[in-house]
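Taken from a larger complex, these chains appear in their original positions, while the remainder are omitted.
Residue numbering begins at 1 within each chain, and the chains themselves are lettered A and B in the order written.
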Amino acid sequence: MDVIEYTPSREQYAYTFGGAAPALRVAPGTALRLWSDDAFGGVLRSVDDLSSAKVDLRFVNPQTGPFWVEGAEPGDTLVLHLAALEPARDWGASAAIPFFGGMTSTDRVVTLQDALPDTTWIYELDRDRNTVAFAARHSDHRIELPVEPMLGTVGVAPAGGEVRSSLVPDRFGGNMDTPQMRAGTTVFLGVNVEGALFSVGDGHYRQGEGEACGTAVEGAMTTTLIVDLVKGGAPGWPRLEDDAHWMTVGSSRPLEDAWRIGNAELVHWVAELYGLHPMDAYQLCSQLAQAPIANVVDANYSVVVKAAKALLPAADAFGGIHADLRARAATLL
Amino acid sequence: MDVIEYTPSREQYAYTFGGAAPALRVAPGTALRLWSDDAFGGVLRSVDDLSSAKVDLRFVNPQTGPFWVEGAEPGDTLVLHLAALEPARDWGASAAIPFFGGMTSTDRVVTLQDALPDTTWIYELDRDRNTVAFAARHSDHRIELPVEPMLGTVGVAPAGGEVRSSLVPDRFGGNMDTPQMRAGTTVFLGVNVEGALFSVGDGHYRQGEGEACGTAVEGAMTTTLIVDLVKGGAPGWPRLEDDAHWMTVGSSRPLEDAWRIGNAELVHWVAELYGLHPMDAYQLCSQLAQAPIANVVDANYSVVVKAAKALLPAADAFGGIHADLRARAATLL
């Protein structure tokens, strides 16, 4: 299986879902190997690089793409299988951006208080140990954490002619910032415009649930993925599948609305997969769902709601395409 | 080690945190084996028992207790180690109570829509297989799920002379409805009144995160726990510790405020355990915390925020009492 490689120049970065011209046209079934810059566009390189000086929040999460998928029409389901995510630099950066994050007032949760101190942390990557190293800024602590690469943003062009910042998660996917967006996961996104126009970016070498300070271990990433298409069947909100879980992602505010969206999507999906009445699916999911918070820091907050396949009878979603993609991905690596 | 057994009569059930006379006085170090009725007081025994006919939401989650802990004073830390949780009946019940739960309008999220159909599910317990059986009400599906016993409510009397329904989670613990409240977990609660006056109840044979329909597999439970006391050091919000995790529980509305509370508590706890500056603890937790939603259905919503001990250096909280209690608990079983 051939792999098309694509690395955008800085001028080719997109900062929106929708509104950007396609970088490439790809046929369903194509494998892509994509380089993406980090959320900050690579400008935080030492602890002396402060986000207040170097980062403009209107232009973060530079997207690699968008990609026009041949044959994709509104109502179809775009299928992206993440085959591999590999850190593309030897360091990642994180920052407490003034008035951005979960433990500070923001431009929405407005107060009259002073900002937290603008602070940058640099994480060195150790490829042998597969770790990134947290180095405290106010003491000598140094703690190595496992690298668990994920993508913060995977999305398509929105419906209704909207164009949204790559800082936003919503129905079209986008900046969902969930650790579930990792190698081995298949993503299902409803197509809103001809060609789907998907893009990826915002690689994280690791991230806690909630992404509390607003930024993960942000790092340039090389993503190998397979693009596919299911005609029709567009889910209302992003769905994820890996070998172990059925997952949905809701994004909204307040956080309970993100959960409501994700949970209702899971209930309907489980009802459909197993032929259950919605009230029975509601009951069943109540007893087995997991609900890890993805982020509480973006323009919308995101929650993943998931059901373990091991607790349920066997079932196939979208024609069993996940298993098929797993097999195809194995040939790439 | 002796174990004091206590089973309340129906007249001895308490339905509040605070406001009830102590059932027993216990010394720190005491082991208790407590029987608690299910959330419905045992009245939903078949699928024909409807909550609208049989359940008064002002009197649910009957509490076993409260227990007066000798020497406990405001500002102290009550320590409860859950040694064992055993289903005390051979069936559990769950219900979609009209206008209660996460996928319906409620008395707070008010709409003009009709209620979902009042529906009861009965789960048979198979002690050999250690499963409860979901039986669909609208089809023939039957799915066995592992028993994972937990307590919905563990709490003390609130501060400021308040008395709260056993349906409420807040600073005093209470109806947190998290699957983390299981055997092997140590609970730390700030003491607000002399004697602490803790109680337990609302056993669940299993529960999904979010407790979406508002009720778990509700079942009578036999809880074996060890009571202990740390003088001073009262945490602002409930903290949990097991062999694998440091955990905090925030409860409020909207859901992001529950998360904010839990996350800030974890940041401060990690700062204290490891001698980190709060900004460094904030950064570190951002990259390693997990944030499973506990419930989005109670009077307050609850979120657990947790840090895996395996990712962190060794540390002791509250004088290392958890390890000590684990050892003591082993002698009970």
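Following the convention adopted for this analysis, contacts are C-beta pairs under 8 Å (C-beta built on N, C-alpha and C of every residue); 3 or more make two chains touch, one makes a residue touch a chain.
On a predicted model such as this, the values are computed, not experimentally measured, just so you know.
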item	value
Complete complex - number of sequence copies, 2 represented	4
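The working rule: only the chains that are shown with their structure count from here on.
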item	value
Residue ranges of chain A in contact with chain B within the complex	94, 96, 102-103, 116-117, 119, 121, 134, 136-139, 141, 143, 145-146, 206-217, 253-256, 259-260, 263-264, 267, 274-277, 279-280, 282-293, 296, 301, 303, 305, 311-313
